[in-house]
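Note that one protein chain is taken out, while the other chains of the complex remain in position.
Note that the chains are named A and B in the order they appear, and that numbering of residues resets to 1 at the start of each chain.
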Amino acid sequence: MPDAGGLEAIAQELRDADPTSVLGTTHANGRAEIQIDPASNVAVLEHLRGRGYSFLASLHGVDYYPHEPRLGVIYELLDMTEVDRISVKARVSTDDPRIATVIEMWPGASFPERELYDMFGVEFDGHDDLRRIHMPEDYEGHPQRRDFPVGGEPVLFTYNENDGYGADQ
Amino acid sequence: MSMLSDYRKREESVTMSTEVAGVGETHELLTLNIGPHHPATHGVLRLIATLEGEVVRDIKPIIGYVHTGIEKTAETKQYWKVIPVVERMDYLSYYFNSMAYCGAVETLLGLEVPPRAQYLRVLHLELNRIMSHLVWLGTSALDLGAMSMFWYCFRERETILDLFEMSSGQRMHTRYFQIGGVIEDIPVGFAEKVQAFVDEMPTRADQYADLLEKNEILLSRLRDTCILDEQTLLGLNVTGPLLRAAGNPWDLRKAAPYSSYDHFDFKIPVGSVGDNYDRFRVRHAELYESTKIIQQALNGLPEGPFIADDRKVVLPPRHELATSMEALIHHFKLVTEGFRVPEGEAYYPIESPRGELGCFVRADGSAKPARVHMRDPSFVNLQATAPMVKDSYIADLIATLAMIDPILGGVDR
Partner (left out) sequence: MEVKREPADFRSRQLMARDMLRGDLEDADIQKFVEQAVMTTTVDRAVAWAQGNSIYPLTFGLACCAIEMMSIVAARVDIARFGFEAFRASPRQADVIILSGRVSMKMAPVIRRIYDQMLEPKFAISMGACCSSMGVFNNYALVPSDKFLPIDVHVPGCPPRPEALAHGILKLRDKIQYNEREGWRERYDAVGTEEVLPSAIGSAGGRAGQNSTSVDSAAGATGA
């Protein structure tokens, strides 16, 4: 990953291109992260791709409940020639969880974006097939959000099999 | 190559285009549902195939049939209790799952893993890689019709599982890797058994090659089928043997070495054409390379502790509990509450048998992780199925699925 100075240089370039895009940078735990405004994610990723970070290693989400904006969309980019990694984080709120899709740049982001939609409820504008990927199609709720209960079943034994299990449910 | 293998050239007189062929004929597209219960999809994968005759025009994979909510369950458990949960994700490469997770947490803690633990980790990781490739080889050959490979590969797999049972007590999902190192040092006799395995593995790999390499049917099924070029694969975020078969020598063990991989001397097998045959050969050649790494790890195994020293994170050795009050308190704290990890986010990528396996952990200062995400290689590699099998036969679809080597536990998590 680029050192702290390199990270600041990249952030400065992005700010020069669009002053509203970069919200901050973090350099910790072996990770160089740029926090951006969700509206400019495609522009930022294009710029970074032009700079050499051409491989999208991972696209995943985090729920920062109770800090707003809650839903974070994180892009882990990789530069294969220099062996360099950089992360881009965009946070959207649950009231308006929309962000632009990146499947034009990386067709392989299709499944991860669907997973983010399924698990967190983030809607990707421009994704041609945004439907649930892990849960059944008609499932309600977004399981990976922090306020969604873990769920689970009490274990079925012979002694309790007629209470609430079986045909009279 | 004999006549059998140039049947594809002979069929060039038949056009596979979607335009009307012949007088007044139209070709209808048939939608066929393959799976989720199917003998040849590796796991519960459902494919909606759009066929024109025997030719596949489009494939839509539908997954989620073994979705287990691993990431949600991991948020409710203490950091060291997450290890068994996360191990069961990509269920053929369980050491890799726990390695990625432990690496991420160790990064967050700033914990230094001692060299003996690093070498032991590499030893077990490479044994797991060989085991995963053996299961792949056995089941792929089974899909292609070469049934006897299954028994040969599982014979070697049983030897490896005996080694795992010797070092940790379990055959699968051993929770041998812990945060800070490994849970226990290797027992007496383990090194000799590993040496015996390493001595015979190359000859066994030669036997597999002898059985399959010169087989006309296998060659004509795999050669020049379902080629996908490197640029498309990179756009699809594919890593691992699939990318290496297309010619890109990207391997995290060499590019960004972790856990002392830079101490070992091994090669990366790379293909040239990017067809199914190259994918098969790349994985087969990795068997030899992994054996070399295990030999070097065994020869150079350093002395020292097998887990880190930090008592705030690692359980103290049991004999100290009888004499030291601090050890007792540490033990109690660690077992009941677990250790707290300072706030932060870490992403730790490693090279699993299927590609880049990364673990993203977000810590919020408490004893339980706030988010554990496993970037699974099969999840992303599965998107390459549709471009690969477009305009080839159903039989090639089955062969390609076998060569992609998806593990649905990792795909669905």
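Simple rule for what comes next: a residue touches a chain if its C-beta (ideal position, glycine included) is under 8 Å from a C-beta of that chain, and two chains touch if they have at least 3 such contacts.
Predicted model, so just to flag it, every value in this text is computed and none were measured.
Within the set B:34, B:66 or B:205, the residue that contacts the chain not displayed is B:66.
Which of B:103, B:377 or B:409 touches the hidden chain is settled by the complete complex: it is B:409.
Think of the hidden chain as still there; on subunit A it touches residues 134-136, 139, 143, 148-153, 155-156, 158, 161-162, 165-168.
Residues of subunit B that touch the chain left out of view are 36-39, 43-44, 64-70, 72-73, 84-85, 88, 91-92, 135, 139, 150-151, 154-155, 157-158, 171-173, 408-409, 412.
Operating definition for what follows: only the chains that are shown with their structure count from here on.
Chain geometry summary: the mean Cα position of subunit A and that of subunit B are 23 Å apart. Interface of subunit A with subunit B (complex): residues 28-31, 33, 54-58, 60-63, 74, 76, 80, 83, 85, 87, 106-112, 115, 119, 132-136, 143-144, 146, 148, 150-151. Every residue of subunit B that touches subunit A in the complex is listed here, in rising order: 63-64, 67, 69, 71-73, 75-76, 107-108, 234-238, 248, 250, 255-256, 344-347, 349, 356, 358, 360, 362, 370-371, 373, 375, 379-380, 382-384, 412-413.
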